[in-house]
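What you see is the complex with one protein chain gone and the rest in place.
Our next item is subunit A:
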Amino acid sequence: MCLSQSVMNYFPEEVLEHVFDFVTSHRDRNAVSLVCKSWYNVEKFSREKVFIGNCYAVNPERLIARFPRLRSLSLKGKPHFADFNLMPHDWGGHVYPWIEAMSKSRINLEELRLKRMVVSDESLELLAKSFPNFKSLVLVTCEGYTTDGLAAIASNCKFLRELDLQENEVDDRKGHWLSCFPESCTSLVSLNFSCLKGEVNVAALERLVARCRNLRSLRLNHAVPLEVLQKILVHAPQLNDLGTGSFTHDPNSETYVKLKNAMKNCHSIRSFSGFLDVNGRCLPAVYPICASLTALNLSYAPGIFSNELAKLIRHCKKIERLWILDTIGDKGLGVVANTCKELQELRVFPSDPYGVGNAAVTEEGLVAISAGCPKLNSILYFCQQMTNAALITVAKNCPNFIRFRLCTLNPIVPDAATNQPLDEGFGAIVQSCKGLTRLSVSGLLTDQVFLYIGMYAERLEMLSIAFAGDSDKGMLYVLNGCKKLKKLEIRDSPFGNMALLSDMGKYETMRSLWMSSCQVTLGACKTLAEKMPRLNVEIISENEGGAGEGEASLDDRDRVEKMYLYRTLVGPRTDAPDFVRTL
């Protein structure tokens, strides 16, 4: 290294910069900047894409100082468990300060990708007006804005290529945001407004699609009827990715025939989703494109019965990514196993989350998939029941899992055949899948499963635990064993102070730790916060009505209901609401 380093120092900076252009991954670029001062500087001024996994780990000023030529920013706000109502509203994660700072510093922002952040109309308006070359806005599980904000983006971003809204909570203001795209806008490549609840101006939509000749990805919302879909497909047969809106019509009508013909002409569609409102008898229109599909998301379509699903899937031999509801049943999963030999990622969501009845999918479906799909590497599976034997078989069949997330509808259900905990099953998974980076466990579990995880899950980066374990030992096994752990989230498990405080330095190697309804006390959290100044230890109270009532009576010996801690370079955040206390 010494020899090559001194050789490299004789290269002019332009050469270094050119070489670094080929280094694209964030981790690699981070590593590059650590080599020496000159590399640090060259890298610093040539870095265009930055990813910040926790928006409170740094602040906008530091970001801009560090990477002044920033063009593309990716930010994540709330922690994962916020998705499941475990985080009170208004906890934080506002994007406005970031946009404001970049605007003031004249950053040439072109792309912004946000996940679990609060986005106000004000921020969208500022964004739209501040960055003349702005091209791409992707919002995943965000909230806080209305269609007025979208109107601002549509009106002002002259070179907009991508507007992708995934599962956002948007207030629909009955405006005509779609009509705000000027006639001169022809640059759109990707438009996804499937999560919007309100009507859109379909005439404006058709015209927009017709003039954007480079449009590759289009996902419509509920309000766009089948007749309009048909017209759109005639304008845009070049689409790669299509999300339908409403898909229900009289299959005997002329419109439906026209749709079938339009679909036949769409030779490039590889990814398909939607069916937000579906009449099963209209599904055959889709069969012609099924053979070339690599991604299919039917998880928003509870209206498709399992036999129709099976028929559809039989046409999809090239599927690599499949998201469905458990209405497919174990039998339907058998069809998937027989048909989809290229399958890499499967997600099976619950169609009836609180229903006690109809066991939709069980361990049988999972075993069938593992046996039939040799390329499977990522799974999210909501099921009624599971067995150790099944998990052991799955582990044997699929040693290549990168992500394995199992969710039993009853969080502490034991092995359905033996009534034992599911420790052995998950143990087999971590032992077999050496490349596992993400794991969610559920079902009846003791400390033993964590012993296995600590022992075998060497590459594990994210672990989700709920209602599991017997004692601090469980958590200790994980903290001591999983060297690459970045995110640990735990709820309703008997882990307490001893585990929390055993290796405080560990948390600086991680992005964050979430513990709710566990056994940690306020005193222990205070100790941790004191010893580790580069962590923010947040105590989040239930009552949003100010810290007064709940907090005053909270003693050091009292259990803390929700604790979220994360490493940070910038100390306690300044925008924390009343019910969040940073120790």
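Throughout what follows, a residue touches a chain if its C-beta (ideal position, glycine included) is under 8 Å from a C-beta of that chain, and two chains touch if they have at least 3 such contacts; residues count from 1.
Just so we're on the same page, contacts and distances are computed from a predicted model.
Chemist: Looking only at the UniProt record of the hidden chain, which name from "Auxin-responsive protein", "Gamma-secretase subunit APH-1", "Proteasome subunit beta" or "creatine kinase" is the right one?
Modeler: Hidden chain, UniProt protein name: "Auxin-responsive protein".
Chemist: With the full complex in mind, choose from A:57, A:95, A:180 or A:195 the residue touching the hidden chain.
Modeler: Once the missing chain is taken into account, the touching residue is A:195.
Chemist: Just to verify: which one of A:21, A:61 or A:169 makes contact with the chain not shown?
Modeler: A:169
Chemist: Of the listed residues A:382, A:426, A:507 or A:566, which contacts the missing chain in the full complex?
Modeler: A:382
Chemist: In the full complex, which residues of subunit A touch the absent chain?
Modeler: Residues of subunit A in contact with the hidden chain: 81, 83-86, 141, 167-169, 195, 276-277, 299-300, 302-303, 349-354, 356, 382, 384-385, 407, 409-414, 416, 418-421, 423, 444, 446-448, 464, 466-467, 470-473, 491, 494-499, 519.
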